[in-house]
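After the structure tokens below, expect a handful of questions from me.
In this view, the complex is presented without one of its protein chains, the others remaining in place.
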Amino acid sequence: MSSTYGDNLRLSIFGQSHGAGIGMTLDGIPAGLPVDMNQLQVFLNRRAPGQGDISTPRKEEDRPEILSGIVDGYTCGAPIAALIRNTNTRSGDYMQLKDCPRPGHADYTASVKYGGYQDVAGGGHFSGRLTAPLCIAGGMCKQWLEQQGIFVSAHIAQIANIKDDAFDPVAPELNNVHHDFPVLNTQMGHKMRQAILEAKENGDSVGGIIECAVTGLSAGVGDPMFDGMEGRIAKIIFGIPGIKGVEFGSGFQSAAMMGSQNNDPFTITDGTVRTKTNNAGGILGGISNGMPILFRAAVKPTPSIAKSQESISLSGQCSRMLEVKGRHDPCIVPRAVPVVEAAAAIAVYDALLQAK
Amino acid sequence: MSSTYGDNLRLSIFGQSHGAGIGMTLDGIPAGLPVDMNQLQVFLNRRAPGQGDISTPRKEEDRPEILSGIVDGYTCGAPIAALIRNTNTRSGDYMQLKDCPRPGHADYTASVKYGGYQDVAGGGHFSGRLTAPLCIAGGMCKQWLEQQGIFVSAHIAQIANIKDDAFDPVAPELNNVHHDFPVLNTQMGHKMRQAILEAKENGDSVGGIIECAVTGLSAGVGDPMFDGMEGRIAKIIFGIPGIKGVEFGSGFQSAAMMGSQNNDPFTITDGTVRTKTNNAGGILGGISNGMPILFRAAVKPTPSIAKSQESISLSGQCSRMLEVKGRHDPCIVPRAVPVVEAAAAIAVYDALLQAK
Amino acid sequence: MSSTYGDNLRLSIFGQSHGAGIGMTLDGIPAGLPVDMNQLQVFLNRRAPGQGDISTPRKEEDRPEILSGIVDGYTCGAPIAALIRNTNTRSGDYMQLKDCPRPGHADYTASVKYGGYQDVAGGGHFSGRLTAPLCIAGGMCKQWLEQQGIFVSAHIAQIANIKDDAFDPVAPELNNVHHDFPVLNTQMGHKMRQAILEAKENGDSVGGIIECAVTGLSAGVGDPMFDGMEGRIAKIIFGIPGIKGVEFGSGFQSAAMMGSQNNDPFTITDGTVRTKTNNAGGILGGISNGMPILFRAAVKPTPSIAKSQESISLSGQCSRMLEVKGRHDPCIVPRAVPVVEAAAAIAVYDALLQAK
Partner (left out) sequence: MSSTYGDNLRLSIFGQSHGAGIGMTLDGIPAGLPVDMNQLQVFLNRRAPGQGDISTPRKEEDRPEILSGIVDGYTCGAPIAALIRNTNTRSGDYMQLKDCPRPGHADYTASVKYGGYQDVAGGGHFSGRLTAPLCIAGGMCKQWLEQQGIFVSAHIAQIANIKDDAFDPVAPELNNVHHDFPVLNTQMGHKMRQAILEAKENGDSVGGIIECAVTGLSAGVGDPMFDGMEGRIAKIIFGIPGIKGVEFGSGFQSAAMMGSQNNDPFTITDGTVRTKTNNAGGILGGISNGMPILFRAAVKPTPSIAKSQESISLSGQCSRMLEVKGRHDPCIVPRAVPVVEAAAAIAVYDALLQAK
């Protein structure tokens, strides 16, 4: 049940990178919600490849066809299903990977789990391409959240060793994220692009960190223990290929803090309870406290690199060197930014759907 | 459905800190598995309070009564249920918290979510005490994993700014963790204890980081996307009160790494596939790769501190200072170590139960 | 995951007939709902054994202890847990059943599934005694439904060949069900009791049919396809030991009807939509239509009978005769009436909790 998410909504993602198509079904959504397909397409385009020198030249339209669940621009209560056709597939590039797994990639583990029957072409179901249907679902959830005054926005917090400014934890300015390259500080963004290009020239890749904020969520959403907002968000964020860490608020920094520093003092103004700092990342006891939800996700460097790497031949039971061919992003972090937003939007919308 | 975990097993945790009792039900466990109650008690004692100057003096026996599911020392296929009676309760300490929420604690968010009906005594269902039933379930899963040659062990990686040695990522020596104070380097452990005592004397608290390793798990366990091992583990780890970050393998460090550094080269010896490094933390594409699973969890400083803190009066709609009374750990990290092991054991055992 | 039910609430039932105790956890219930323990006990007493000459003389108090989730008479948002101690156990009666399975009982299938590790005493987890915790959960749900003007009531529709009157499908008079022996027509009830006593004297048993009505449920509750009200109710009703059939409205009778007969004509009065007949049992397309929900459940005759029966010796691999000793109801139908009500109340309450 790998590709299903949600307690109150039920998202199910299907497809392989080089199969007939990829898509999703989204069940449990209330009827009567508007869906703006143009706005959705703008959002999907932020994730799409082929946007210049720092991403893969593979060009897919990523234009979803709505198969069900939306009538005349409104949800009709039936499960929403959407399909993106795979058009630009080059399966030939991938055949050697069945015998010689790429380091850092799922080739080997998929081979063990699926007994060699996995679809190896383009990474199959493990491909980053599967984040496109996640963005369809998340892009819709974003729209529905915005209608409630809840906004989700992310930016690149770090690539290689270059750090962007951070969101103001108590009052993040979501509109300050630049659109073409999603950072707050364009100067740092410029350096990041250079670091990506440098890695590309070396046949290498770089990782990064994405910071995401959710504003406008009122207090009282989420649950104690396993359905806390942290667990709900982490579960879907770790569903994005390449994510290896998730932290909320002061996160790993809180290890070195005193309680008197880390505890966020409460204040009240005109009946509104707030905290002066936001080390909790907007979540106490698994439940939103009315402050912005803040989290950071670590993205590992793209495993597919042009450089020669040590691998093995499964048939030959011996070591061999591997050079990965095909088109690959030297850094997936910029394209992962809208994916993180999509995932966060789905998690928050799912929590909101729950009966109080 | 806050307190339920698992896809193939179903763990349900109940209880409030100062109610009649706390406990758990664990459904979906195969019949015929032995349960060593003495071994379980030894494990539970690692979490129990009252172990000296660095933990709360509240003394509970934490001796579970098995209500069902185990007959003559073996699971019988019926749900396992266990109960720990609450004996040492002092509800009077907590009454003011209904009006004046503790910074960093769930008092305020629970009040909003439950409309004032939440059990405020001792933190109610949000109390760290609820990790005792988690340890009952996890202690059993640990035993069942050990019978398959799978071992779960954690240690304190950091308290305040003091860092323990790390596990060897490719060959962690789980037995090197000391039992009385769970670190690898006793000198560092000594400094950590001093840091905790210092915080205690100041009426303050400190946080930390726990590192956990799972060895002996064969390749092929877990799933792509949302049921990846990272997501499965993160979901239950974030269910432990006070956890604010989870990272796998090189985690947040991978942001600054090149793909050629972060990718773990494959090797093969006598038919066994391994990797030379373990930046992946034993997980590729959400599926175990046969290397040790490695993750780190950030624990925030205990929010309940003796120091006076800024809070508010909900009835008075005004600011006020709060001094938290009662017995509290100046640092929950040492007692959280077996809890992290328990949670990891449950997540791994659940994944293993899945039909291949 | 045999003993867990619910989409929005999560009921988990534990215990074996002759273990330490039986009970349940009920997660996902809103905070602030009152629970009247006296009213609950009155409800539980309707299921309790030892009520005269037609039920087993085993006398249990069936008085639940609330372990968590209720504070000062109100739900507090934490999972509700309740425990009934097993006091009157006579395990010795059951030892032979491990080798010689009772016809019509789960002895054999449990032995295969659990590899001989199942708890055979008193039927273990398969015992009708496990319906007591179902009644705890259901009794609470009944109270919460009643506060919304929704009432659940059942009666014995048939025992052996003797039939009670049926509820008026469009306006069932729930209060007309007699309390001591739950029928509408006391004369028929008298005959039923005689049939039960006759079976008892013959060392035999009888089955029956229970009819249940839910009134006051507004239109629009439930879902299409697999979460239709029929499927939701059937799933929990078939969880009651001994139930072998469930039908809604005209049910199996509708096979012989024309569409023009079976379709319920709509009417509208003062803005209220109703149907003139109720062959649909209050459910169209899986969703309540505002009419009473009506269903019938078939209860097989108690499999444990005193009469000598053909069975086998599993160790001897041969046929042998079996005489079941111990205390058994010659007919469980009267005691199953509140259990059916409890199950229906849980299913309806769960559906109501769902976000619209």
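Per-chain residue numbering starts at 1, and chain names A, B and C are given in the order in which the chains are listed.
Here, contacts are C-beta pairs under 8 Å (C-beta built on N, C-alpha and C of every residue); 3 or more make two chains touch, one makes a residue touch a chain.
Computed from a prediction, not measured in an experiment: that's the story for all the values here.
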{"item": "Residue among C:Asp27, C:Asp264 or C:Glu341 that touches the chain left out of view", "value": "C:Asp264"}
{"item": "Which residue of C:Ala82, C:Ala234, C:Ile293 or C:Leu353 touches the chain not shown here", "value": "C:Ala234"}
{"item": "Touching the absent chain when the full complex is considered, from A:Lys113, A:Lys244 or A:Arg274", "value": "A:Lys113"}
{"item": "Residues of chain C in contact with the chain not shown", "value": "1-5, 7, 13, 101-106, 108-110, 112-113, 125-126, 130, 158-161, 199, 202, 204-209, 219-228, 230-231, 234-236, 238-239, 241, 243-252, 254-268, 271, 273, 275-276, 279-281, 283-290, 296, 298-305, 307, 309-312, 314, 317-319, 356"}
{"item": "Positions on chain A contacted by the hidden chain, ascending", "value": "1-4, 8-10, 12-16, 19-23, 25, 27-28, 31-32, 65-69, 71, 74-81, 83, 110, 113-119, 124-125"}
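Everything below uses one rule, namely that only the chains that are shown with their structure count from here on.
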{"item": "Chain of greatest Cα-centre distance to chain B", "value": "C"}
{"item": "Between chain C and chain B, distance of the C-alpha-averaged centres to the nearest whole Å", "value": "39"}
{"item": "Cα-centroid distance, chain A relative to chain C, in whole angstrom", "value": "46"}
{"item": "Contacts with two or more other chains, residues of chain C listed in rising order", "value": "8, 78"}
